[in-house]
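Here the structure is laid out as C-alpha cells; the discussion comes afterwards.
Up next, subunit A:
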Amino acid sequence: MVAGLQVGTATTASAQDCQVSIGAVLSITGSMAAIGSAIGDAGQLAVDQFNEAGGVNGCQIRYVLRDDQGSPNVGVDAAKTLVEIENVPVVLGAIQSGVSLPVLTSVTVPAKVTQISCCSSAPSFTDLAASGGTDGYWFRTLPTDRPQAVVMANIAREKGYKNIAVIYVNSDYGVSLSRQFKAATEALGGQVASMTAYNQEQASYRAEVNSALQGEPDALFLIAFPADGATAAREWISFGGTQNMLLSNALRADEFVDAVGAQYLSNAVGIDNAQVEGPSVDAFNTAWSAKFGSAPNGPGLHTMYDAAAVALLAMEQGGEANGTVVRDSIRLITGGEGEVVNPGVEGFKRAKELIAQGKPVRYVGATGPITFDANGDVTGPYLIWGVKDDALTTLDTWDSARVDAAIAEIDG
Partner candidate 1 sequence: MTGFAAYLVFFLIIALTYSIVVMGLNLQWGFTGLFNAGVVGFFAVGAYGTAVLIGPERAGAIGGFGLPFPIGVLGGAALAALAALIVGLATLRLREEYLAIATFGIAISIQLIALNFEALTGGAMGLISLPRPMLDVFSSPAHYNLFYLGVVAILALVVYLALERAVTSPWGRVLKAVREDETAARSLGKNPVLIRLQSFVLGCTLIGFAGGLYVGFIGYVSPLDFLPILTFQIWAMLIVGGSGNNRGAIAGAIGVWGLWTMSGLLISQVLPVQFQSQGGAIQVILIGLLIVLTLLFRPRGLIGERETVSKHAGPR
Partner candidate 2 sequence: MSGHLFQANNVVAGYRPDLPIIHGVSMHVDAAEMVTIIGPNGAGKSTMIKAIAGVLPISSGSVTLAGKDITRLPTHGMAAASIAYVPQTDNVFTTLTINENLLLGASSLPKAKALEQVGKAYDKFPALKQYRDKKAKVLSGGQRQMLAVARALLTDPHLIMLDEPSAGLSPLMVSDVFARLRELVESGVSVLMVEQNAKAAMAVSHRTYVLAEGRNRVEGVSSALAQDPEVIAIYLGAGGRKR
C-alpha cells in the first residue's frame, strides 16, 4: 500500500509540463472483477506505448481508471468525475452494457464526450444510436452479438449438431447472444433443445446443468465468463453432459481451460472476434507478453487496447482534447485508404509522423482492421479456437466477407 502510493506519486511527478487525461470506467471489482483488471491493463498498455512514442500533441497522457464495481450508480458517478473534474475528452468503457448505457445517456452524450467501449455487446446501443440517442459519441470495438451467433450456428451445422442445449449467463450479453444463436440455428435447420439462464457468481450451477441435461442434447453452447463458465462446464462434464461444446468469445481464457481441464475440452470449439494473423495482431500480442509475461488470452484485452489506441490516435489527429473533435476524428483514422499503422510504440510513432505531415492514417489494431459503421458498431473477422496440448489454439478464421455471407444466407 505504501509502496503503491509512492509509485503513484512518482508517475505523476515524472509527467511532462503538459498533460492530457483519458478516462476509463471498468469493473475492477464486483461481478466482472475476474476479467476487469486485465482489461484495465490493456488500456494502460496502449497509453504507455503512446507516451513512449511521444504522447498526444506533445503532451503526456494520463490514464485515469475508475472502478464501477459492476454497478451503474457507481459507474455513472465515476464517469461524471472523469468528465467534469478530470476534463477527459474520452471515456473508455464500461464492460457491462448495463453500466455503459447509463454512462452514455446521462454523462457522456450530454457532456459531448466520446465513449468507446471494449466490451458492451448489447443490441440496444445500435437501436439507441440509430434513433439519434448517442449523437455519434458512442463507439465500440467489439462486434455485436449477431455475427457471432450466426458464425456459431454455422459451426454447429458443420459439426452436425442437431439438438443443442444453451446455457447462458443471465446478463445483457448472455441473453442477447443466446437469442441470436437460437434464431440463427433454427434458421439453419437445427434445433435448440433448451435455453437455460444462470445467475452470475453462484458457487454451483448443478440445478441449471441438470435442467439443461433433461433435453438429451448432443451439444452444448455455453455463453459465459471464464470463472462461472468453468463451474458450469465442470458440472456439465461431471454429470455426464456431452463434451461437444461450443464456447462463447468470453471463454477464450487460460483461466477457463485450466479450471476445466484441457483433456475435457478436446472437442470444444470456441469463437472470438480477434484476428490472430497479421502484423498488427502480432504487434499487440508481443507487446503484451513482454510486459505481463503471459499470452493475452482473456476477454476484452484486444478490444480494450484498440479502444484506447483509437481514442489516442483520434486525439492526435484532431489536435485537441475535445470530445466532439475526437468523435469526428475517429472515422478519419480508422476507415479509408490511409497508410496502415499497427499497435506498438513504432506504430504510434509512425502514425504521429504521418498525421504531422497531414497524410491519412489507417489504424489496423489488435483485433485487425476496424471500421465503425454509422451506429459506432464494428463488424470484424472471427477466429475459431480450440484446445490442443493444454493450450488455446486457433482452428480457423472467418474473415469479414465470410461472416457477411453467412448473415446474408440467413437473412436470405
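Candidates were picked such that all candidates are chains of the complex that A comes from, given by their letters.
Rule of thumb we're sticking to: a residue touches a chain if its C-beta (ideal position, glycine included) is under 8 Å from a C-beta of that chain, and two chains touch if they have at least 3 such contacts; residues count from 1.
The structure presented is a predicted model; accordingly, all values stated were derived computationally and were not measured.
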Direct contact with subunit A in this complex, candidates 1 or 2: 1
Residues of subunit A defined as touching candidate 1 within the complex: 1, 4-5, 7-9, 11, 28-30, 33, 36-37, 40-41, 44, 63-67, 69-74, 76-78, 80-81, 84-85, 87, 96-99, 101-102, 105-106, 110-111, 122, 124, 128, 133, 170-172, 174-176, 197, 199
